[in-house]
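Only a single protein chain was left out; the remaining protein chains are all shown in position.
Right after this comes chain A.
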Amino acid sequence: MRSADDHRVPPTRTDPKGVRVNGIKLNRRRLLTGAAAATAGLALSGCVGRSLGDYSQVSGQVPPKFARRDRVVVWSAFTSHNAEILQAIVDGFNASQQDIFCEIQLFPGYDALDSKLAASLTSEQIPDIVTLSDVSWNRYFLAETLEPLSGYFDAAFTPDEFHPRFLAEGTIRDEIYWLPWARSTPLFYYNKDIFAAAGLPDRGPETFTELREWGKQLKGFTYKGAKVKMRGYTGADDWYFQGSSWAFGGGYSDGMIPKLDSEETISSLEFDRAFIHDDQMAYLASSINGDFAAGVTATICNSTGALTSLLAAAEFDVGAAFLPVQEKPGVPTGGSGLAVLRNSTSARKKTAWEVIKYLADKGAPDWSLGTGYLPVTKSAINSPKIKARNAKTPAYQVAQDQLDRARTPDIMRRYVNETIAEMQIALQKVYASDADPGDVLHEVVRVLEPAIKQTLPKYQRLVAG
């Protein structure tokens, strides 16, 4: 049933009771209580993560030539081109030394990885390093499943190696839990050909008001035989709306107090509604990247992580600019970082740290270069290759420069699990059905109240305290 390459590390416990199947202790009580616990949804409730150093390593595939090495398993949410870049970096690590084999196990996106990780924690079989998104790592922190990493740094590899503002985002009460890796902010992308043909300036709009005025100028304009919209919106991610809500002076929350139904936040969603339904110069796109590359929409707001692939896909000059400002800048940071799971053995954690050191030093420049994600370590920021690329393609430099305006997502969006899903529904109602933004956002706050109450005690104990 299993491949010959299959490699499993036996758990460190040696309990005389119960039989072992493939190195895993199996007795009736454990099976039954485990099933009951899982049904009760304890995967991330904080009951996980109490006993340290006793979870076994997940199974996988180890090529015979690496069979004698210590094994580190990295769970990655990167797919397609980005997965190839990461694999090349890890292949470099495996070739650079004789003691450790790093195996990447891929999952198709952050949600898929989250589902798998919750199940793995419940069954006490875990990877060593995980790529967790900017809004999911906090939940694992609240569940006390992440290893504090400050103690692993030494004189040769200090926290100063990382970009300070990104490192701060993964730090709680002076302890680092989440290291920056695939970090991004949204950028304003525009089709230079359309802008030039429509008589618009070759720059991003300074304000949302200006964006809307330009949209009216573009009305009726055709590109490649089809009418063009000014902006394509996505209903699949509320990250961009988080930024525009700040730009209008609103936001998701102040600490754990909701601000979604504030006048300012409502006015930012009202802007989107009017742009789509009154002006009819924006629309809800099923694929903002695809529509932009095809010239269906003149502008999109999308991640810096999309920059490399968009430049390759578009058959026109792509402009990249800072996001529009209204009352103030509204630039949220995003992407993902690396975390180590605390239920692993101390030996495995130390081995995992060697991989992280390599990624931060040797891997980070290649990662940023290959994917378009922001450089997050000194080695990447100071890399001559990255500096040369930025000089050749200024859009990359724009992404780095905009970091000065960036903010961490609001507390509620990071710690209250249901926030993002509810906001996606709310945005889709407004974008697709012309629903009233005030009604929709008041409803979101009402729906989220129980979730906030449930999360609050843990948040106060572990974060705010």
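Note that a residue touches a chain if its C-beta (ideal position, glycine included) is under 8 Å from a C-beta of that chain, and two chains touch if they have at least 3 such contacts; residues count from 1.
Assume contacts and distances are computed from a predicted model.
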item: Listed names "Capsular polysaccharide biosynthesis protein", "Diguanylate cyclase", "Tryptophan synthase beta chain" or "Carbohydrate ABC transporter permease", with the criterion being the UniProt name of the chain not displayed; value: "Carbohydrate ABC transporter permease"
item: Full-complex contact with the absent chain, from A:Gly109, A:Pro394 or A:Pro450; value: A:Gly109
item: Among A:Gln98, A:Ser150, A:Ser287 or A:Asn382, the residue in touch with the chain that has been omitted; value: A:Ser287
item: Identified contact with the non-displayed chain, of A:Thr145, A:Ser184, A:Thr345 or A:Ser383; value: A:Ser184
item: Among A:Gly60, A:Pro159 or A:Pro329, the residue in touch with the chain that has been omitted; value: A:Gly60
item: Residues of chain A (touch criterion as defined above) contacting the omitted chain; value: 1-3, 6, 21-24, 26, 30-31, 34-35, 38-39, 41, 43, 58-61, 77, 79-83, 105-110, 112, 115-116, 118-120, 122-125, 182, 184, 224-227, 287, 289-291, 293-296, 302-303, 305-306, 308-310, 312-313, 315, 334-335, 371-372
